[in-house]
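Can you read through this structure? Questions will come right after.
One protein chain is absent from this view; the other protein chains keep their places.
Right after this comes chain A.
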Amino acid sequence: MTTFPVLTTLLLLPLLGTALCLLFRRQADLCREIALAVTLVILGFSIWCFTFPAAADGWILSESYRWIPRLGARLTLEMDGLSLLLVALTAFLQVIAVLISWHQKKHPAFFYALLLLMECGILGVFLATDLLLFYLFWEMMLIPMFFLIGIWGHGRRVYAAVKFFLFTLAGSLLMLLAIIGLYLLHGRQTGDYSFALEALKATDCGGLEPWLYAGFMLGFLIKVPVIPFHTWLPDAHTVAPAAGSLDLAGLLLKTGVFGILRFAFPLFPAAAAASLPLLATLALVGLFYGAWCAYVQNDVKRLIAYSSVSHLGVTMLGLASANVPAMEGAILLMLCHGVTTGALFALVSMLRRRTGTRDLDRLGGLWKEAPVFSCFFLFFALASLGLPGLANFSGEFLVFVGAFRTVPLWGALAVAGVVFAAAYTLRMVQGSLWGERPTRGRPWPDLTALEVIALAPLVLFTLWLGLYPETFLAPLHQPVRLLLEQAAPLVAVNGGMP
(Lines give C-alpha, C1' and ligand atoms only; values in the text may rest on other atoms or scores of the structure.)
Protein backbone atom coordinates (compact mmCIF):
# COMPACT_ATOMS: atom_id res chain seq x y z
CA MET A 1 0.00 0.00 0.00
CA THR A 2 1.19 3.49 -0.75
CA THR A 3 0.99 6.56 1.46
CA PHE A 4 0.07 8.67 -1.55
CA PRO A 5 -3.67 9.50 -1.39
CA VAL A 6 -4.46 7.80 -4.69
CA LEU A 7 -8.20 7.58 -4.16
CA THR A 8 -8.64 11.21 -3.18
CA THR A 9 -6.54 12.20 -6.16
CA LEU A 10 -8.78 10.11 -8.38
CA LEU A 11 -11.73 12.20 -7.24
CA LEU A 12 -9.98 15.55 -7.29
CA LEU A 13 -8.55 15.20 -10.79
CA PRO A 14 -11.89 15.33 -12.61
CA LEU A 15 -12.98 18.25 -10.43
CA LEU A 16 -9.81 20.05 -11.39
CA GLY A 17 -10.54 19.28 -15.02
CA THR A 18 -14.07 20.67 -14.65
CA ALA A 19 -12.74 23.86 -13.14
CA LEU A 20 -10.13 24.25 -15.89
CA CYS A 21 -12.71 23.70 -18.62
CA LEU A 22 -14.97 26.35 -17.15
CA LEU A 23 -12.05 28.70 -16.71
CA PHE A 24 -10.92 28.42 -20.32
CA ARG A 25 -14.40 28.17 -21.71
CA ARG A 26 -13.69 30.41 -24.66
CA GLN A 27 -10.92 28.16 -25.97
CA ALA A 28 -12.70 25.07 -27.25
CA ASP A 29 -9.57 23.26 -28.39
CA LEU A 30 -7.83 23.77 -25.11
CA CYS A 31 -10.87 22.38 -23.27
CA ARG A 32 -10.79 19.25 -25.42
CA GLU A 33 -7.13 18.78 -24.67
CA ILE A 34 -7.67 19.37 -20.98
CA ALA A 35 -10.46 16.80 -20.92
CA LEU A 36 -8.35 14.24 -22.75
CA ALA A 37 -5.31 14.89 -20.59
CA VAL A 38 -7.27 14.64 -17.36
CA THR A 39 -9.05 11.44 -18.36
CA LEU A 40 -5.75 9.92 -19.45
CA VAL A 41 -4.11 10.79 -16.15
CA ILE A 42 -7.06 9.27 -14.29
CA LEU A 43 -6.69 6.15 -16.43
CA GLY A 44 -3.00 6.06 -15.53
CA PHE A 45 -3.84 6.27 -11.85
CA SER A 46 -6.42 3.52 -12.08
CA ILE A 47 -3.92 1.25 -13.86
CA TRP A 48 -1.40 2.03 -11.15
CA CYS A 49 -3.94 0.71 -8.63
CA PHE A 50 -3.60 -2.76 -10.17
CA THR A 51 -0.07 -2.93 -8.80
CA PHE A 52 -1.12 -2.79 -5.15
CA PRO A 53 -1.77 -6.08 -3.35
CA ALA A 54 -5.02 -6.62 -1.48
CA ALA A 55 -5.02 -6.85 2.31
CA ALA A 56 -6.64 -9.76 4.18
CA ASP A 57 -9.89 -7.85 4.52
CA GLY A 58 -10.04 -7.41 0.77
CA TRP A 59 -9.21 -3.70 0.58
CA ILE A 60 -6.46 -2.71 -1.79
CA LEU A 61 -6.41 0.94 -0.83
CA SER A 62 -8.27 2.88 1.79
CA GLU A 63 -8.32 6.46 2.96
CA SER A 64 -10.38 8.07 5.64
CA TYR A 65 -10.63 11.68 6.73
CA ARG A 66 -12.79 13.70 9.10
CA TRP A 67 -15.83 15.12 7.39
CA ILE A 68 -18.93 15.85 9.48
CA PRO A 69 -18.13 14.72 13.01
CA ARG A 70 -21.49 15.97 14.27
CA LEU A 71 -23.23 13.27 12.20
CA GLY A 72 -20.50 10.69 12.43
CA ALA A 73 -19.91 10.89 8.70
CA ARG A 74 -16.39 10.42 7.42
CA LEU A 75 -14.77 10.86 4.06
CA THR A 76 -13.99 7.18 3.70
CA LEU A 77 -12.80 5.92 0.33
CA GLU A 78 -11.92 2.28 -0.09
CA MET A 79 -11.04 0.15 -3.05
CA ASP A 80 -11.25 -3.60 -3.36
CA GLY A 81 -11.04 -5.77 -6.48
CA LEU A 82 -14.63 -5.00 -7.42
CA SER A 83 -14.24 -1.24 -7.22
CA LEU A 84 -10.85 -1.47 -8.87
CA LEU A 85 -12.34 -3.04 -11.98
CA LEU A 86 -15.20 -0.56 -12.12
CA VAL A 87 -12.91 2.39 -11.52
CA ALA A 88 -10.68 1.17 -14.33
CA LEU A 89 -13.70 0.73 -16.59
CA THR A 90 -14.85 4.26 -15.77
CA ALA A 91 -11.47 5.76 -16.44
CA PHE A 92 -11.15 3.82 -19.68
CA LEU A 93 -14.60 4.64 -21.02
CA GLN A 94 -14.26 8.31 -20.15
CA VAL A 95 -11.19 8.55 -22.39
CA ILE A 96 -13.24 7.03 -25.19
CA ALA A 97 -16.12 9.38 -24.37
CA VAL A 98 -13.85 12.38 -24.79
CA LEU A 99 -12.44 11.00 -28.03
CA ILE A 100 -15.80 10.29 -29.62
CA SER A 101 -17.00 13.78 -28.67
CA TRP A 102 -14.00 15.46 -30.21
CA HIS A 103 -16.23 17.17 -32.76
CA GLN A 104 -18.54 18.61 -30.17
CA LYS A 105 -19.33 22.10 -31.45
CA LYS A 106 -22.13 23.18 -29.16
CA HIS A 107 -20.77 24.78 -25.96
CA PRO A 108 -17.75 22.45 -25.88
CA ALA A 109 -16.30 23.74 -22.62
CA PHE A 110 -19.52 23.15 -20.71
CA PHE A 111 -19.81 19.72 -22.32
CA TYR A 112 -16.38 18.53 -21.23
CA ALA A 113 -16.81 20.11 -17.81
CA LEU A 114 -19.98 18.08 -17.29
CA LEU A 115 -18.35 14.93 -18.60
CA LEU A 116 -15.55 15.30 -16.07
CA LEU A 117 -17.93 16.19 -13.26
CA MET A 118 -19.85 13.03 -13.97
CA GLU A 119 -16.65 11.04 -13.88
CA CYS A 120 -16.03 12.40 -10.39
CA GLY A 121 -19.52 11.34 -9.31
CA ILE A 122 -19.21 7.85 -10.75
CA LEU A 123 -15.75 7.26 -9.30
CA GLY A 124 -17.04 8.49 -5.95
CA VAL A 125 -19.90 6.00 -6.04
CA PHE A 126 -17.47 3.15 -6.66
CA LEU A 127 -15.08 4.26 -3.93
CA ALA A 128 -17.15 5.62 -1.05
CA THR A 129 -17.85 3.28 1.83
CA ASP A 130 -19.44 5.88 4.05
CA LEU A 131 -23.13 5.82 3.27
CA LEU A 132 -23.67 9.56 3.40
CA LEU A 133 -20.69 10.16 1.17
CA PHE A 134 -21.91 7.46 -1.18
CA TYR A 135 -25.30 9.12 -1.38
CA LEU A 136 -23.66 12.45 -2.12
CA PHE A 137 -21.83 11.01 -5.11
CA TRP A 138 -24.84 8.96 -6.12
CA GLU A 139 -26.88 12.11 -6.58
CA MET A 140 -24.00 14.13 -7.90
CA MET A 141 -23.72 12.07 -11.05
CA LEU A 142 -27.33 12.81 -11.95
CA ILE A 143 -26.93 16.52 -12.55
CA PRO A 144 -24.29 16.33 -15.31
CA MET A 145 -26.20 13.54 -17.02
CA PHE A 146 -29.38 15.61 -16.86
CA PHE A 147 -27.66 18.46 -18.66
CA LEU A 148 -25.84 16.19 -21.12
CA ILE A 149 -29.14 14.70 -22.23
CA GLY A 150 -31.07 17.93 -21.99
CA ILE A 151 -28.68 20.22 -23.84
CA TRP A 152 -26.84 17.99 -26.29
CA GLY A 153 -29.52 15.39 -26.89
CA HIS A 154 -31.77 15.33 -29.88
CA GLY A 155 -35.50 14.82 -30.27
CA ARG A 156 -37.48 14.89 -27.05
CA ARG A 157 -34.43 15.68 -25.00
CA VAL A 158 -36.06 17.72 -22.25
CA TYR A 159 -38.71 15.08 -21.68
CA ALA A 160 -36.09 12.34 -21.53
CA ALA A 161 -33.80 14.33 -19.26
CA VAL A 162 -36.55 15.13 -16.78
CA LYS A 163 -37.85 11.58 -16.83
CA PHE A 164 -34.37 10.25 -16.17
CA PHE A 165 -33.86 12.68 -13.32
CA LEU A 166 -37.21 12.11 -11.65
CA PHE A 167 -37.10 8.32 -11.93
CA THR A 168 -33.67 7.95 -10.48
CA LEU A 169 -34.25 10.57 -7.83
CA ALA A 170 -37.48 8.94 -6.70
CA GLY A 171 -35.56 5.78 -5.94
CA SER A 172 -32.65 7.46 -4.31
CA LEU A 173 -34.77 9.59 -2.00
CA LEU A 174 -36.35 6.46 -0.58
CA MET A 175 -32.85 5.09 -0.25
CA LEU A 176 -31.97 8.22 1.72
CA LEU A 177 -34.79 7.51 4.17
CA ALA A 178 -33.54 3.94 4.52
CA ILE A 179 -29.99 5.20 5.08
CA ILE A 180 -31.16 7.53 7.84
CA GLY A 181 -33.30 4.77 9.33
CA LEU A 182 -30.36 2.38 9.44
CA TYR A 183 -28.12 5.09 10.86
CA LEU A 184 -30.57 5.82 13.67
CA LEU A 185 -31.08 2.13 14.44
CA HIS A 186 -27.36 1.55 14.65
CA GLY A 187 -26.89 4.64 16.76
CA ARG A 188 -29.58 3.60 19.21
CA GLN A 189 -28.14 0.11 19.53
CA THR A 190 -24.51 1.00 19.96
CA GLY A 191 -24.51 4.68 20.92
CA ASP A 192 -22.15 5.23 18.00
CA TYR A 193 -23.83 7.26 15.27
CA SER A 194 -21.92 6.43 12.11
CA PHE A 195 -22.44 5.98 8.39
CA ALA A 196 -19.51 3.60 7.99
CA LEU A 197 -20.48 0.53 5.99
CA GLU A 198 -18.41 -1.78 8.15
CA ALA A 199 -20.07 -0.58 11.35
CA LEU A 200 -23.58 -0.59 9.92
CA LYS A 201 -23.23 -4.21 8.82
CA ALA A 202 -23.42 -5.20 12.49
CA THR A 203 -26.78 -3.49 13.00
CA ASP A 204 -29.68 -5.64 14.09
CA CYS A 205 -32.54 -4.29 12.01
CA GLY A 206 -35.19 -6.59 13.42
CA GLY A 207 -38.57 -6.16 11.82
CA LEU A 208 -37.46 -3.12 9.89
CA GLU A 209 -34.98 -5.06 7.77
CA PRO A 210 -37.30 -5.77 4.82
CA TRP A 211 -38.34 -2.11 4.68
CA LEU A 212 -34.82 -0.76 4.83
CA TYR A 213 -33.70 -3.32 2.26
CA ALA A 214 -36.58 -2.34 0.01
CA GLY A 215 -35.61 1.32 0.30
CA PHE A 216 -32.06 0.57 -0.80
CA MET A 217 -33.08 -1.84 -3.51
CA LEU A 218 -35.60 0.51 -5.06
CA GLY A 219 -32.86 3.08 -5.54
CA PHE A 220 -30.56 0.52 -7.10
CA LEU A 221 -33.10 -1.37 -9.20
CA ILE A 222 -34.27 1.81 -10.88
CA LYS A 223 -30.70 2.55 -11.82
CA VAL A 224 -29.96 -0.97 -13.10
CA PRO A 225 -32.80 -0.80 -14.50
CA VAL A 226 -34.91 -3.81 -13.68
CA ILE A 227 -38.39 -4.21 -15.13
CA PRO A 228 -40.78 -2.49 -14.31
CA PHE A 229 -38.50 0.45 -13.44
CA HIS A 230 -36.82 0.54 -16.82
CA THR A 231 -38.95 2.97 -18.80
CA TRP A 232 -36.59 5.90 -18.37
CA LEU A 233 -33.73 4.05 -20.03
CA PRO A 234 -34.81 3.78 -23.70
CA ASP A 235 -35.89 7.41 -23.71
CA ALA A 236 -32.69 8.63 -22.14
CA HIS A 237 -30.53 6.47 -24.39
CA THR A 238 -32.29 7.38 -27.57
CA VAL A 239 -31.86 11.11 -27.22
CA ALA A 240 -28.51 11.26 -25.40
CA PRO A 241 -25.40 12.36 -27.27
CA ALA A 242 -22.76 9.71 -28.03
CA ALA A 243 -20.73 10.25 -24.89
CA GLY A 244 -23.90 10.38 -22.82
CA SER A 245 -25.10 7.02 -24.13
CA LEU A 246 -21.67 5.55 -23.59
CA ASP A 247 -21.62 6.72 -19.98
CA LEU A 248 -25.19 5.68 -19.36
CA ALA A 249 -24.77 2.15 -20.66
CA GLY A 250 -21.17 1.68 -19.68
CA LEU A 251 -21.16 3.24 -16.25
CA LEU A 252 -24.37 4.57 -14.81
CA LEU A 253 -26.24 1.30 -15.05
CA LYS A 254 -23.34 -0.40 -13.31
CA THR A 255 -23.65 1.80 -10.28
CA GLY A 256 -26.98 0.12 -9.53
CA VAL A 257 -25.53 -3.40 -9.63
CA PHE A 258 -22.52 -2.20 -7.69
CA GLY A 259 -24.78 -0.69 -5.02
CA ILE A 260 -26.56 -4.00 -4.57
CA LEU A 261 -23.28 -5.87 -4.21
CA ARG A 262 -21.57 -3.36 -1.99
CA PHE A 263 -24.43 -2.14 0.18
CA ALA A 264 -27.81 -3.85 -0.12
CA PHE A 265 -26.65 -7.48 0.17
CA PRO A 266 -24.05 -7.09 2.93
CA LEU A 267 -26.21 -4.75 5.02
CA PHE A 268 -29.38 -6.82 4.93
CA PRO A 269 -28.35 -10.42 4.21
CA ALA A 270 -31.51 -12.03 5.58
CA ALA A 271 -33.89 -9.82 3.63
CA ALA A 272 -31.66 -10.19 0.58
CA ALA A 273 -31.77 -13.98 0.84
CA ALA A 274 -35.54 -13.88 1.03
CA SER A 275 -35.73 -11.65 -2.02
CA LEU A 276 -33.54 -13.78 -4.29
CA PRO A 277 -36.37 -15.64 -6.06
CA LEU A 278 -38.14 -12.36 -6.73
CA LEU A 279 -34.94 -10.83 -8.04
CA ALA A 280 -34.37 -13.82 -10.29
CA THR A 281 -37.89 -13.57 -11.62
CA LEU A 282 -37.50 -9.87 -12.34
CA ALA A 283 -34.16 -10.57 -13.97
CA LEU A 284 -35.57 -13.24 -16.24
CA VAL A 285 -38.58 -11.13 -17.16
CA GLY A 286 -36.19 -8.30 -17.96
CA LEU A 287 -34.01 -10.58 -20.04
CA PHE A 288 -36.88 -11.71 -22.27
CA TYR A 289 -38.88 -8.53 -22.28
CA GLY A 290 -35.81 -6.43 -23.09
CA ALA A 291 -34.86 -8.78 -25.89
CA TRP A 292 -38.37 -8.75 -27.31
CA CYS A 293 -38.58 -4.97 -27.20
CA ALA A 294 -35.16 -4.75 -28.84
CA TYR A 295 -36.33 -7.03 -31.60
CA VAL A 296 -39.28 -4.87 -32.56
CA GLN A 297 -37.41 -1.54 -32.60
CA ASN A 298 -36.61 0.23 -35.81
CA ASP A 299 -34.38 2.84 -34.25
CA VAL A 300 -30.94 1.24 -33.87
CA LYS A 301 -30.12 3.20 -30.76
CA ARG A 302 -33.37 2.25 -29.10
CA LEU A 303 -32.70 -1.34 -30.06
CA ILE A 304 -29.34 -1.27 -28.31
CA ALA A 305 -30.92 0.46 -25.32
CA TYR A 306 -33.43 -2.35 -24.91
CA SER A 307 -30.66 -4.89 -25.40
CA SER A 308 -29.04 -3.28 -22.35
CA VAL A 309 -32.15 -4.05 -20.33
CA SER A 310 -31.80 -7.63 -21.47
CA HIS A 311 -28.08 -7.87 -20.66
CA LEU A 312 -28.63 -6.32 -17.27
CA GLY A 313 -31.25 -9.01 -16.73
CA VAL A 314 -28.51 -11.63 -17.07
CA THR A 315 -26.34 -9.65 -14.66
CA MET A 316 -29.15 -9.50 -12.12
CA LEU A 317 -29.68 -13.22 -12.51
CA GLY A 318 -26.05 -13.65 -11.58
CA LEU A 319 -26.60 -11.69 -8.38
CA ALA A 320 -29.78 -13.59 -7.60
CA SER A 321 -27.97 -16.90 -8.00
CA ALA A 322 -25.66 -15.86 -5.15
CA ASN A 323 -22.73 -18.17 -5.69
CA VAL A 324 -19.14 -17.55 -6.66
CA PRO A 325 -19.23 -18.24 -10.42
CA ALA A 326 -22.54 -16.44 -10.92
CA MET A 327 -21.46 -13.33 -9.05
CA GLU A 328 -18.06 -13.22 -10.70
CA GLY A 329 -19.80 -13.73 -14.02
CA ALA A 330 -22.23 -10.94 -13.29
CA ILE A 331 -19.43 -8.50 -12.51
CA LEU A 332 -17.45 -9.63 -15.53
CA LEU A 333 -20.53 -9.20 -17.67
CA MET A 334 -20.85 -5.63 -16.39
CA LEU A 335 -17.39 -4.91 -17.71
CA CYS A 336 -18.08 -6.67 -20.99
CA HIS A 337 -21.39 -4.91 -21.45
CA GLY A 338 -19.74 -1.60 -20.67
CA VAL A 339 -17.18 -2.12 -23.39
CA THR A 340 -19.31 -3.69 -26.11
CA THR A 341 -22.53 -1.74 -25.68
CA GLY A 342 -20.55 1.42 -25.13
CA ALA A 343 -18.82 0.78 -28.43
CA LEU A 344 -22.12 0.09 -30.17
CA PHE A 345 -23.58 3.35 -28.91
CA ALA A 346 -20.53 5.22 -30.09
CA LEU A 347 -20.82 3.55 -33.49
CA VAL A 348 -24.50 4.40 -33.79
CA SER A 349 -23.74 8.02 -33.08
CA MET A 350 -21.09 7.98 -35.80
CA LEU A 351 -23.61 6.32 -38.08
CA ARG A 352 -26.14 9.01 -37.43
CA ARG A 353 -23.62 11.74 -38.09
CA ARG A 354 -22.99 10.19 -41.51
CA THR A 355 -26.41 9.11 -42.59
CA GLY A 356 -28.66 11.44 -40.67
CA THR A 357 -30.81 8.54 -39.58
CA ARG A 358 -30.87 5.60 -37.21
CA ASP A 359 -33.94 4.06 -38.73
CA LEU A 360 -33.35 0.50 -39.92
CA ASP A 361 -35.81 1.03 -42.79
CA ARG A 362 -33.68 3.83 -44.18
CA LEU A 363 -30.33 2.11 -43.69
CA GLY A 364 -28.65 -0.77 -45.49
CA GLY A 365 -25.74 -1.47 -47.74
CA LEU A 366 -23.23 0.03 -45.37
CA TRP A 367 -20.84 -2.85 -45.88
CA LYS A 368 -20.11 -1.66 -49.40
CA GLU A 369 -19.87 2.02 -48.67
CA ALA A 370 -18.19 2.09 -45.28
CA PRO A 371 -16.34 -1.18 -44.78
CA VAL A 372 -14.24 -0.12 -41.82
CA PHE A 373 -17.27 1.11 -39.95
CA SER A 374 -19.11 -2.08 -40.83
CA CYS A 375 -16.31 -4.29 -39.57
CA PHE A 376 -16.32 -2.55 -36.21
CA PHE A 377 -20.10 -2.63 -36.04
CA LEU A 378 -20.30 -6.33 -36.85
CA PHE A 379 -17.53 -7.14 -34.41
CA PHE A 380 -19.19 -5.40 -31.48
CA ALA A 381 -22.62 -6.68 -32.42
CA LEU A 382 -21.32 -10.24 -32.35
CA ALA A 383 -19.55 -9.58 -29.07
CA SER A 384 -22.74 -8.22 -27.60
CA LEU A 385 -24.63 -11.27 -28.78
CA GLY A 386 -22.23 -13.43 -26.82
CA LEU A 387 -20.12 -15.07 -29.47
CA PRO A 388 -17.50 -17.32 -27.79
CA GLY A 389 -14.11 -15.73 -27.74
CA LEU A 390 -15.52 -12.24 -27.46
CA ALA A 391 -16.32 -10.26 -24.34
CA ASN A 392 -19.89 -11.00 -23.31
CA PHE A 393 -19.53 -14.74 -23.71
CA SER A 394 -17.21 -15.21 -20.76
CA GLY A 395 -19.46 -13.28 -18.38
CA GLU A 396 -22.67 -14.84 -19.55
CA PHE A 397 -21.18 -18.31 -19.42
CA LEU A 398 -20.20 -17.92 -15.78
CA VAL A 399 -23.63 -16.57 -14.91
CA PHE A 400 -25.31 -19.51 -16.60
CA VAL A 401 -23.07 -21.99 -14.77
CA GLY A 402 -23.86 -20.31 -11.47
CA ALA A 403 -27.57 -20.11 -12.18
CA PHE A 404 -27.70 -23.79 -13.11
CA ARG A 405 -26.03 -24.58 -9.83
CA THR A 406 -28.61 -22.65 -7.83
CA VAL A 407 -31.87 -23.35 -9.68
CA PRO A 408 -31.40 -25.26 -12.93
CA LEU A 409 -34.58 -23.81 -14.35
CA TRP A 410 -33.17 -20.27 -14.08
CA GLY A 411 -30.08 -21.33 -15.97
CA ALA A 412 -32.09 -23.08 -18.65
CA LEU A 413 -34.34 -20.07 -19.19
CA ALA A 414 -31.41 -17.69 -19.30
CA VAL A 415 -29.62 -19.76 -21.92
CA ALA A 416 -32.77 -19.73 -24.00
CA GLY A 417 -32.61 -15.95 -23.80
CA VAL A 418 -29.45 -16.00 -25.88
CA VAL A 419 -31.54 -17.08 -28.87
CA PHE A 420 -33.50 -13.87 -28.53
CA ALA A 421 -30.27 -11.90 -28.33
CA ALA A 422 -29.18 -13.51 -31.57
CA ALA A 423 -32.47 -12.56 -33.16
CA TYR A 424 -32.33 -8.85 -32.46
CA THR A 425 -28.62 -8.54 -33.10
CA LEU A 426 -28.83 -10.23 -36.46
CA ARG A 427 -31.82 -8.10 -37.40
CA MET A 428 -29.83 -4.99 -36.54
CA VAL A 429 -26.80 -6.10 -38.52
CA GLN A 430 -28.89 -7.30 -41.43
CA GLY A 431 -30.85 -4.08 -41.59
CA SER A 432 -27.91 -1.75 -41.50
CA LEU A 433 -24.94 -3.48 -43.10
CA TRP A 434 -26.24 -5.82 -45.76
CA GLY A 435 -28.52 -5.40 -48.73
CA GLU A 436 -28.96 -2.26 -50.77
CA ARG A 437 -29.31 1.26 -49.52
CA PRO A 438 -32.98 2.30 -49.84
CA THR A 439 -32.18 5.87 -50.89
CA ARG A 440 -29.57 6.96 -53.39
CA GLY A 441 -27.16 9.75 -52.71
CA ARG A 442 -23.54 10.53 -52.05
CA PRO A 443 -21.65 7.57 -50.58
CA TRP A 444 -21.45 7.59 -46.82
CA PRO A 445 -17.92 8.39 -45.64
CA ASP A 446 -16.07 5.77 -43.68
CA LEU A 447 -14.56 6.16 -40.21
CA THR A 448 -11.91 8.80 -39.72
CA ALA A 449 -8.54 8.00 -38.21
CA LEU A 450 -9.53 9.57 -34.91
CA GLU A 451 -12.63 7.41 -34.71
CA VAL A 452 -10.60 4.30 -35.42
CA ILE A 453 -8.17 5.31 -32.68
CA ALA A 454 -11.08 5.77 -30.29
CA LEU A 455 -12.54 2.37 -31.12
CA ALA A 456 -9.35 0.32 -31.32
CA PRO A 457 -8.84 0.00 -27.54
CA LEU A 458 -12.41 -1.21 -27.23
CA VAL A 459 -11.69 -3.96 -29.76
CA LEU A 460 -8.62 -4.95 -27.82
CA PHE A 461 -10.54 -5.18 -24.57
CA THR A 462 -13.38 -7.08 -26.18
CA LEU A 463 -10.90 -9.72 -27.28
CA TRP A 464 -9.03 -9.69 -23.99
CA LEU A 465 -12.22 -10.08 -21.95
CA GLY A 466 -13.34 -12.90 -24.21
CA LEU A 467 -10.12 -14.83 -24.60
CA TYR A 468 -8.47 -14.44 -21.23
CA PRO A 469 -10.96 -13.13 -18.68
CA GLU A 470 -8.84 -14.42 -15.81
CA THR A 471 -6.96 -11.09 -15.78
CA PHE A 472 -10.21 -9.46 -14.72
CA LEU A 473 -11.50 -12.30 -12.61
CA ALA A 474 -8.39 -12.51 -10.45
CA PRO A 475 -9.10 -9.31 -8.49
CA LEU A 476 -12.66 -10.50 -7.99
CA HIS A 477 -12.06 -13.83 -6.30
CA GLN A 478 -11.39 -12.42 -2.87
CA PRO A 479 -14.10 -9.73 -2.76
CA VAL A 480 -16.76 -12.11 -4.00
CA ARG A 481 -15.75 -14.78 -1.53
CA LEU A 482 -15.76 -12.26 1.30
CA LEU A 483 -19.13 -10.94 0.23
CA LEU A 484 -20.67 -14.38 0.25
CA GLU A 485 -19.04 -15.24 3.57
CA GLN A 486 -20.23 -12.11 5.25
CA ALA A 487 -23.69 -12.43 3.88
CA ALA A 488 -24.01 -15.96 5.23
CA PRO A 489 -27.80 -16.27 4.83
CA LEU A 490 -27.40 -15.54 1.14
CA VAL A 491 -25.26 -18.58 0.75
CA ALA A 492 -27.30 -20.74 3.06
CA VAL A 493 -30.26 -20.37 0.73
CA ASN A 494 -28.29 -22.03 -2.00
CA GLY A 495 -26.81 -24.82 0.08
CA GLY A 496 -23.51 -23.44 1.26
CA MET A 497 -20.36 -22.27 -0.41
CA PRO A 498 -19.62 -23.95 -3.67
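Details
Everything below uses one rule, namely that a residue touches a chain if its C-beta (ideal position, glycine included) is under 8 Å from a C-beta of that chain, and two chains touch if they have at least 3 such contacts; residues count from 1.
Convention: contacts and distances are computed from a predicted model.
Within the choices "Cytochrome c oxidase subunit I", "GTP-binding protein HSR1-related protein", "Carbohydrate ABC transporter permease" or "NADH-quinone oxidoreductase subunit N", the name that UniProt assigns to the complex's undisplayed chain is "NADH-quinone oxidoreductase subunit N". Only one of A:Leu136, A:Ala199, A:Ala270 or A:Val407 touches the chain withheld from this view, namely A:Leu136. In the complete assembly, the contact with the undisplayed chain comes from A:Phe165, out of A:Tyr112, A:Phe126, A:Phe165 or A:Trp444. Here the missing chain is touched by one residue of A:Leu61, A:Met145, A:Leu174 or A:Ala322, and it is A:Leu174.
Listed here are the chain A residues that touch the chain not shown: 25, 67-71, 107, 110, 132, 135-136, 139-140, 142-143, 146-147, 150-151, 157-158, 161-162, 165-166, 169-170, 173-174, 176-177, 180-181, 183-184.
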